[in-house]
Structure formats: C-alpha cells, structure tokens
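Pasting a structure below so you can have a look.
A single protein chain has been omitted; all remaining protein chains appear in their positions.
So that you can tell them apart, the chains are marked A, B and C in the order they are listed, and the count of residues begins at 1 in each.
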Amino acid sequence: MLIVMQENASEDKIKNVVNFIKEKGFDAHISKGAEHTVIGAVGKNITDKRDIELLDGVKEVIRISSPYKLVSRTFKEEDTIIDVNGVKFGGGHIGMIAGPCTVESYEQMEITAQKLSECGVRCLRGGAFKPRTSPYSFQGLGEEGLKILREVADKYNMIVTSEVMEVAQIPMFLKYVDILQVGARNMQNFNLLKSLGEIRKPVLLKRGLSATIEELLMSAEYIMSGGNREIILCERGIRTFERMTRNTLDISAIPVVQKISHLPIVVDPSHATGLRDKVAPMSKAAVAAGADGLIIEVHHSPETALCDGAQSLYPEQFKDLFQELKALAAIIKKEF
Amino acid sequence: MLIVMQENASEDKIKNVVNFIKEKGFDAHISKGAEHTVIGAVGKNITDKRDIELLDGVKEVIRISSPYKLVSRTFKEEDTIIDVNGVKFGGGHIGMIAGPCTVESYEQMEITAQKLSECGVRCLRGGAFKPRTSPYSFQGLGEEGLKILREVADKYNMIVTSEVMEVAQIPMFLKYVDILQVGARNMQNFNLLKSLGEIRKPVLLKRGLSATIEELLMSAEYIMSGGNREIILCERGIRTFERMTRNTLDISAIPVVQKISHLPIVVDPSHATGLRDKVAPMSKAAVAAGADGLIIEVHHSPETALCDGAQSLYPEQFKDLFQELKALAAIIKKEF
Amino acid sequence: MLIVMQENASEDKIKNVVNFIKEKGFDAHISKGAEHTVIGAVGKNITDKRDIELLDGVKEVIRISSPYKLVSRTFKEEDTIIDVNGVKFGGGHIGMIAGPCTVESYEQMEITAQKLSECGVRCLRGGAFKPRTSPYSFQGLGEEGLKILREVADKYNMIVTSEVMEVAQIPMFLKYVDILQVGARNMQNFNLLKSLGEIRKPVLLKRGLSATIEELLMSAEYIMSGGNREIILCERGIRTFERMTRNTLDISAIPVVQKISHLPIVVDPSHATGLRDKVAPMSKAAVAAGADGLIIEVHHSPETALCDGAQSLYPEQFKDLFQELKALAAIIKKEF
Partner (left out) sequence: MLIVMQENASEDKIKNVVNFIKEKGFDAHISKGAEHTVIGAVGKNITDKRDIELLDGVKEVIRISSPYKLVSRTFKEEDTIIDVNGVKFGGGHIGMIAGPCTVESYEQMEITAQKLSECGVRCLRGGAFKPRTSPYSFQGLGEEGLKILREVADKYNMIVTSEVMEVAQIPMFLKYVDILQVGARNMQNFNLLKSLGEIRKPVLLKRGLSATIEELLMSAEYIMSGGNREIILCERGIRTFERMTRNTLDISAIPVVQKISHLPIVVDPSHATGLRDKVAPMSKAAVAAGADGLIIEVHHSPETALCDGAQSLYPEQFKDLFQELKALAAIIKKEF
C-alpha cells in the first residue's frame, strides 16, 4: 500500500500516519519526493484503505498488491486448460456449449441434443431453475430438468452444464451436472462461491451486469481459495447507457483477462445481445478476439420456446455459424 | 402492447403479425397512420415482446401496461405510511435509522444505542451476517448478533433492522428483527423476494447497483404480489463512470419514485458515498428532496470499527447532523 | 407519435390532449384499449414530446417515426459504398486506414507511408491539429502537417484522412484531404456538421464517448440533410464503469448500425482500448463482426512518438495483423 501525503503535509501529520499503520501491523518506509512524501506500508494485514485516507494530510492511498493472487498469471504463468471428458477450454482450445435456455421436456432436449451433436457440439446447456422477473412466468422443471439433461447428454455422449441458484442445491447439481454455472446475479453471492470452492467440479462463473473485470477475478479468487481450481470465466455483457442491445458485450474483456489471469474466458452472446440476429456476429467477434469458448442458446423451435426464444438460434443457423467459427478459429491458430 | 409496423410493411406482413398475437391470446386493433400502421394487442397474457419484434415488417414493440401494478399510484393514490411501533416512513413522516455497519459486541451496541436514543433515534441498524469480498475479513456474529441487537433495542425502546441474506434465514430474522433488509446484491433474488412476500413484517428493499428505478419497483411488486404490503424502498447509489465517490447517489430517484409509487423511499448516504465527510451533505440533500427516511452508519469509535469505519459518523457528528436535518425537514413541511 | 393515457384518464383529459395536439398541427386518432386509451398524433410537425407528457392524464408519449430518415434502410435499402479513388468502404469491402496519431515531420510520414503501402494500405491517417488536455503538450503542425500528409500520400498513391476541428478549417482541409474526420468530441457540434453537409467529400464521423447509436445516426442525418451523402460512421468506444481499458469498444454497434442504416461503419480499436496489445484482438473482432473498415494507429517508432505512442503498432506488428485480418475477412466473404 502506498500512502501519498499532500504537498504541504507537516512532519507531525506524516508521523501520525506512520503510527497509525504501525498499529495496524504494517512496516512503514518513507520516501520524500519533490512534491509529495510517499509512505510505503508493507505487510500482510488487511485494512480498509479509506481509514487511512481520512487521516489528516493524506492525499491518496494506493493498493499495489493485487486483490487476487491464485487467479493471476504471476501465480501461474501458463494457461489453465479445463478438460471435461475431452471438451477443452483454454490453451488454444475453444469449448462450444449450446442448448436451450430452459429444459422444457425430454422430447425437446432429445431433438436439440441430436441436432447439436450432429454439428459436433459436445457440451449441452439447459436451465432447470428459472426464478423469473414475473411470478407468473414458467419457473423451470427443477430436479426433473436436470435428470432429463443428464439422460439426454449420456445418450449422445455429451457433457452438461446448468445454473445452480443457491448453496442448498449444490449436492443435487453434483449428481447430474458436469460444469456448474453461477449466474450474473450471483457473481457476488459469497456464500455460494465459498461452497463451490469446496467441490471438485468445474465452475462457469458469469460476470455481473455491473461488475468490473477486477471484481470478476476476485469472485474467481474466492472459489479458488477454497481449493477448486477449475474455473471458467464468462463475459455476458455489461449495463451501459446504450439501449439498442440488451447489454453491451465487452469483447475487450477477453484480451484483458487473458493478460492478467491464466483462467479461460468464454463468451455468452445470446444473453448479452438478447436478439437472435446479433448472436452470429458477436460469436464471430468473440472467437476472433481469442475467446476460449462460447455458450450459445439454440432451440429446435424458438417460436414456441418457453423462455428466451427471441435470442435462440434455429439449429440450421447454428450449424452454419459453427462452420464459420471453426474456419475463423483456424486462422488465429486455435481449434474447437 | 403496441406494435409499430415498418413504413413499407405489406398487408401480408400485417396479417401475419395479427395472427401471431391472436395465437398468443391477444385481441388485435389495427390503426393506420400516415407513415406507420400500429397494431394494438389487448389482453392479459404474458409474452416476450422480442418474439414479436423478430417478425417480418415489425419496427418496434412498445409495452404500455406498466410491468408493476400494486406498487403504483394508479392502484393506490395516497402515500403508504409504514408505521413500526410509532416509527413512521412516508406521508410526511421521515424515519431515521442509524447504527453501526456490523454488530461487533454487546458493549458496542449498548454505547451506540444509548447515544442514538439520546438524539431521538428510534430505529437501530446493525449487520449480523456479512459475507465479505475477502474470505479473511470479519463475517459477522450471526444469530448472536441479532440477539444483541434485539436486547439492546428493547432496553432503549427502539425498533431494529438488519439484512437477511437468504430464504433459510427468514424464520430466525422474524424472531429478532422488526424490519427485514434486502441488500442491493439481492434485489433480484426472486426466491428471497417471494418468501418475503409471505411474511407480515416490513421489508426495506435496497436498489441494486445497476438496477433501474423500474426494476426496483418490479422487485417491490414481487414482494407485494405475495401479500406483504409493507415495503420501504431504498436508494443507495448506482454504478457510473465517476470514481470520486464509491457510487453515484441518485437523489432524483426520490421524486421519480414518489410520483409513480405510493411506497416510501429512504436514502442510504453512507454506502452510496463510502466516505464520512460526504454523509452529511448527502443526508441533507435527501431530506430536502423529500426522502421518507434515512439510514446512516454511526459508530462510537469508527477508527476501531470492524467494518466500514471510514463511512461511519461519530456520535457527536450525527447529533449535529440530526439537528440540522430536523430544521430542514420543517422547512419542507415534513417531520422526523 | 403515440400518446398513452393513464388508466383512469377522464374524457375531459382525453379531449384536452386532443385539442393540444391539434393546435400543434397534428391529426388525432383515438383508440380505446382494455386499460389505456391511446391517441395517435399524425403529422409532420416537430414538437417536444415532454410538452405532451406534462398534460393531465398522460402516462407516456412514444415517438414512432425515427428521428432519422436519410440514413435509414427504409430510405435506401442497399449498402452505401464509399469509394475514394478505389479505396472502398461498405457492401462487402473493408477499408483499411492506418498511420500515426499525429504528423510530426516529413521524414516520419515518409517512412510510415512507405511501410504501410508495402503492406497494401491505401489510406493514410495523421492529425495536424491536436488541441490537447494539457496546454504544454504538442499541439500539431497545423496546415504544414496537412501539406506533408498530402505530399507523402501522393508519392505512394494513397488517399488521406485527417480530423477537422472547426468550421473555419474546412476550406483548408478540402485542399489537402480526401476524407474529413469529425472527432468524438465534435459529434454533436451542429455548426460543423451543417457545414460538412455542404461539401462534396466523404466525412468520417466518430461516435461520441457517451453518444447512443441513435444519436450517432442523427448526427449523420444532419450532414446528409445538407446534401452530402458520403458518410462513414466510426465506433471508437464508449465510456462505461470499466476502467481496465480506456473505453469499452462496443462491437455490437456494428450489426446494430448495419441493420438500420445503409451507411458503412468502421472501427477504431486504437483509441478505444488505448493500449497496443489490445489493438490486434479488437481489430480481429471488428472484422469478424462485419465492420466495413478499420482505422489503426501505426508509428515507425512508437517509443519516440509525440502522441499516443502507447497505442500505436510497430510496422511489423501491423503487417502481421493485416495478413490475419485479410484471412478472417475471406472467411466471412468480405475483402480488404
């Protein structure tokens, strides 16, 4: 932590700050510049930097240790590759996850899985618990949905991902699901993150609507500090003033994350844009920018989908898109 | 719902849209303008407007029924007054809630409650469950904290509010707490909102960091539709590009909410700004703008507080501030 | 314009609104729904919709005519192709613009132009007027810079673009420059836009830092309504809460603009991200998403650049990137 004193800070004020941080358990290194005295506070303790900022004569307090350790490239230089039964994310491998917003029935999942696996998709998605904005909307099939997902996936030799909503659901999810998703609204549900740190299955962690990249990494750190090192980050759009798309997909998060963290980052163009005809261009953009995976909503009959039909691709659209994506990936020396 | 067709939309396309909405259970009223045909869809069904926007020839779909009913002034014209043991919010009454970020010990709460009640504060706050960004930070005293809160409040004839984190905690909170707080991160935790709709104690619902006012009202609607009509809304700052304050306190939310809803709205200047010296000016601004209450962090010894000391007022600061606030309230014909 | 009345709006209030809009020169069409009466206001007059929203009994006023006409696909269905001496933007053609932030000297531009033209770049960029945040920073060479730009470009058979800052500079720019740039801060400088509507050279119009896509299109409409139909739009990042990149490049603006407008849209990844190592991934993302062009900062010696060296590519980096971009473009059936 660096404490920058105001230009006119007296010796007394400097001494006072030094005493304060020593009491908090830090060592103090003073260095005097032309304009400002800077005090380096060295130590492992945790403190609220605002407490120091409120001391007399202090201009600014700057945290220099990253708030995250385990997720950073400093801790682990090479890319983490998450490998689930041969479906790989990271290190040159792009994982493709596809499927409907919600599991509606066995038949629906069966048709979808068949079509997707024909295209070469090996990871199936589908929501089972859907707490919705309106209490009158379809709320998902619950455990029954997870069972269907598992059964269908097994039939087509696929793996499965679905969103877990709360701590109490974790044991149930472990029975059926290969990758546990944390939704954007739960990105800072620390109890959930803590519990997911104790399991030994991969977690797909979505960025919150108004979360910075640093906060996303801190949430990943939370899981990792519990011992679970299999985390896939997911960019799914942030809230901005622009309203022509549901959210603004922050494609630059891909190279930013990849520079500071070894964890793979995938992109969800369906939820970010909310409109079917924007899914293809944004999927291509994500792959070209270096994403380690995609999670795309596909429904065999979007017009009759119980949820998010408007942003779901038709299976044929998806098939064409996937072809193009593979070709793009080859150009930048990656592969699905 | 109004469906605006593109300028050149053919009769076939119009017919197609009409059929689509009839299938979804709506009546269709067509009206042809100079440039655009507009189709009114009348009915009670719920549909995703994007499904219609994707139909050929459609320019835009506009929802005209408000997504919220029970919370609106159309439903109930006069102000809702939440009255908890004589502490009132709304309808000309400004409720003052004060106390530390976290319950740390009986002694701490005792001193604080004594000082606050001397100033005339009758509602005490204090967190018992504090899932924190860092797993190494103090996580709150749990149920023990709630007990302390209750005991101290009873001693000084105060009422009590504290944040409930998940559905499972509700029964415990009902034992100790008079007003249940929902934190900003849980504003769209629909399971929690649903359960809070079933209780019969007031709920203080905080606006999410990136939630629009409309979304805040929809979350309140969620609770109200369960039968619980005692809701206090809370503005606590939104995330913007400005970084000199922790969040940007949206003071204009006060008159905006008061125009469209009958529910009281209080302001939390402590979390919004994150800095002690900004709490007083923003509290005064909130009262002058017509807020129905304030929730202010006060600690008897902010330097040694386990949490958010930097944004907590000293008891003497609070005392002076409260005097000024009462005088300001009188000018605009309200009272604490 | 559609005027939605409140649920309980009386006949008197409806009549009052009808009279008001008739006075403003509109025809009124009333249609009564189950909950709301909707009044359609038909006419060509311009009015401030807030004037109507303030009338008694009005719930909401919705503009349904687009505020822009000439720039929309309704007005012109096929893509506009801007062709400057064979350098094309739009309709499957991706235009590449490259060069340094600022023209520093003849030698600098000579080296750069030579290297770029070897790569196949045919449009050279370079700033001549640089009003900077600090009054002590380098402010550009002025007209001398434009002369150098022109001379060097002619030598290598290139075309030239540079930013025009104010109305008075237009005649000077017309002498030297092939495409006149409007910077982000001038996107709503209506006097400048008006004057640019009267010239007959292409204009490259950058999106403002906090401008919506609709506002960008309205600014283009301003130029077009003056008679100049050669406009290239430019996405260069918007201001959001995220700070790891200078701005958030809104890649989704590409398909959004292309759906509603016939004008080409190019992307400036250098200013959006502000960091050299993010330029390549974001350039690829832009091309993959369907951008009609790119504008990239390249400097022969970024370490000694007088401006924005940190976001300038080395010529060799650019060369490799351009190769990759051409390959990506081929996949999506476009070409540079």
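Rule of thumb we're sticking to: contacts are C-beta pairs under 8 Å (C-beta built on N, C-alpha and C of every residue); 3 or more make two chains touch, one makes a residue touch a chain.
Since the model is a prediction, treat every value here as computed from it, not as a measurement.
Chemist: Among A:102, A:169, A:219 or A:240, which residue is in touch with the absent chain?
Modeler: Within the whole complex, the residue contacting the unshown chain is A:240.
Chemist: Sort through C:19, C:157, C:191 or C:323 and give me the one touching the missing partner chain.
Modeler: C:191
Chemist: For the chain not shown, which residue from C:165, C:256 or C:279 touches it across the whole complex?
Modeler: C:165
Chemist: Consider the whole complex, including the chain that is not shown, and state which of B:123, B:203 or B:238 touches that chain.
Modeler: Touching the chain that is not displayed is residue B:238.
Chemist: On chain C, where is the contact patch with the chain that was removed from view?
Modeler: 46, 48, 50-51, 53-54, 67, 131-137, 165-168, 185, 188-191, 194, 209-210, 218, 222, 225-226, 239, 274-277, 303, 308-311
Chemist: Which chain A residues touch the hidden chain?
Modeler: Touch set of chain A with respect to the missing chain: 2, 4, 6-8, 29, 31, 33-36, 38, 40, 42-43, 59-60, 62, 64-65, 74, 239-241, 243.
Chemist: For the chain that got dropped from the picture, name the residues of chain B it touches.
Modeler: 210, 212-214, 238, 240-245, 248-256, 259, 272-273, 277-278, 281-282, 284-290, 324, 327-328, 331-332
By definition in this document, only the chains that are shown with their structure count from here on.
Chemist: When you check each chain against chain A and chain B, which touch both of them?
Modeler: The common neighbours are C.
Chemist: Would you kindly give the rotation angle relating chain A to chain C, two copies of one sequence, based on a CA superposition and rounded to a multiple of 5 degrees?
Modeler: Result for this pair is 180 degrees.
Chemist: Express in whole angstrom the distance between the two chain centres, defined as the mean CA positions of chain A and chain B.
Modeler: Comparing mean C-alpha positions, chain B is 27 Å from chain A.
Chemist: If you average the CA atoms of chain A and of chain C, how many Å lie between those two points?
Modeler: Chain A and chain C have C-alpha centres separated by 31 Å.
Chemist: Two or more other chains touching the same residue: where does that happen in chain B?
Modeler: Each of 239 in chain B touches at least two other chains.
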